[in-house]
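Showing chain A:
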Amino acid sequence: MPAVQETIDQVRLIDVDQYKYGFETEVEMEKAPKGLSEDVIRFISGKKGEPEWMLQWRLDAYKRWLTMKEPNWARVSYDKIDYNDIYYYAAPKKNPAPKSLDEVDPEILKTYEKLGIPLREQEILAGVEPTNRVAVDAVFDSVSVATTFKAELAKAGVIFMPISEAIREYPDLVRQYLGSVVPVTDNFFATLNSAVFTDGSFVYIPPGVRCPMELSTYFRINEKNTGQFERTLIIADKGSYVSYLEGCTAPKRDENQLHAAVVELIALDDAEIKYSTVQNWYPGDAEGRGGIYNFVTKRGDCRGRNSVITWTQVETGSAITWKYPSCILRGDNSRGEFYSIAVSNGKQQVDSGTKMIHLGKNTTSRIISKGIAAGKSENTYRGLVSAHRKATGARNFTNCDSLLIGNQCGAHTVPYIESKNASAVFEHEATTSKISEDQMFYCQQRGLSEEEATALIVNGFVKDVLQQLPMEFAVEAQKLISISLEGSVG
Partner candidate 1 sequence: MLEIKNLVVQIEDKRILNGLNLTVNKGEVAAIMGPNGSGKSTLSYVIAGKEDYEILDGEILLDGQNLLEMEPDQRASAGVFLAFQYPLEIPGVASMTFLKAALNAQRKARGEEELTTPDFIKRVNAAAQQLEIPKDMLKRALNVGFSGGEKKRMEILQMALLQPSFCILDETDSGLDIDALRIVSEGVNALRSPDRAFLVITHYQRLLNHIVPDTVHVMHAGRIVKSGGKELALELEANGYADYRETEAA
Partner candidate 2 sequence: MADVTLMKTPAETALAQAFESAKTTLPGTGESRAQAFEQFNSRGLPHRRVEEFKYTDLRTLLREVAPFAGAPSADQARSALEGAKALKGVEALQVPFVNGHFVRDAVDFHGLPENVEIVPMAEALANGHDWLAHLSPVPWANDNPVYQLNTSFMADGVMIRIAGPVATPLHLRFVTAASSAVATATRVLVVVEEDASVTLLETHESTDGANHQPNDVVELIAGDRTNVQHVRVNAEGDKALALSTLAAKIGGDAIFNSINVVAGAATSRHQVFAVLNGENTNLRVNGATMLKGSQHGDSTLVVEHGAPHCESRELFKTVIDNEATGVFQGKIIVPHHAQKTDGRMMSAALLLEEGGSMNNKPELEIFADDVQCAHGATCGQLDEDLLFYLMARGLPKKDAESLLVQAFLGEALEFVENETAREALVETVESWLKARA
């Protein structure tokens, strides 16, 4: 298995500095005044050249947010966030809305180069087989700095652009779907996002179209004291298909930074959306200083018959992860899937899982969750599976396994399984265990070091989920997992 070899090599190569995306880019930035107020929201909306309805939408959300309380039910603890000590908008001063790659600040281009994100279409073409091309939307703090392959995608009828642009160019589409899956008032962080969101991607796949390439967004937080409020909206019209990938990194800092995203997916009749995330925000140092607070609301609506939404996530970064990518299975025969690997080390805290809400007839869902806790971290799976009265023939299978490495971490499983339909069949199984000594001994006897053996066994543990990722991402994810666990043994 080459992938396993890759991991082992990677583990060998690791230097002391484990988080390799922790550098900072020197770019002059324009920011909104610190803190949150109606004026700041008007400022953001103005910068984006938004229509009046969008501004009103934001202001309504803000008013609502002021009355809400931060949720405290998740198994995470952190110092109180001062929402007035954050910059809600930061954009490169030089040309915040470049028309082409030539207009983008070279420092920023270098950043993406260092991150290994290809932004030049010709480079991509030169390097890789055409079938493996990926269109990228690069979001730098509060703005999208480049989107590749737009023209080629447009030929197929696919709309792929920053959401701020879509609000101006396709206001009707945006207005129809924005907030239709995650209502403005859904939860504290989603409401905050609705008030202040800055950029993210907008995708529309027309009826019957199979998107000709993978779409992806690469999120980078760079500026200090700045929150990132990403908003992504993906609509797969009848009979269409799209695979979307998302990646995230941030510089190493002692302060905590807030990322509060909202992602909405809508799949109409016979449509399919695959959404994959490799989340590698800065996790903080071994003592728990710094790191991203990742409070994310992701939800997919299988609105049409026979529609399919698949969430795959590899979560290795962030100081705090609070994230439950969910599926509302509204259309008859629709299917929701959730595949997750959550790795925590150091003092990371992960509270993540999914919700599968069965509303339509013969809806099916599948949940495979693999949690790996090391160091002094806390790793919680929290999930809901529910069948409503009319969800005749609903089926769910859930498997969530946790692995503990070391004796100072915690792995927790909190599933909620609610059935109001006799013909619904739900099966849930969960295990928690450690890497067995026999397995370790066997590997070591064959010559692997303890660390290599651990990597090997962990790879086996997460294999079911890795297989769900597009190939390039799977390799990347595998490296990430082994890096995250660096220093966890011995």
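Methods note: a contact is a pair of C-beta atoms (placed from the backbone, for glycine too) under 8 Å apart; a residue touches a chain by one contact, two chains touch by 3 or more; residues count from 1.
The set was built so that all candidates are chains of the complex that A comes from, given by their letters.
No experiment lies behind these values; they were computed from the predicted model shown.
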Complex partner of chain A (touching, any copy) among 1 or 2: 2
List of chain A residues in touch with candidate 2 within their complex: 69, 72-73, 402, 404-434
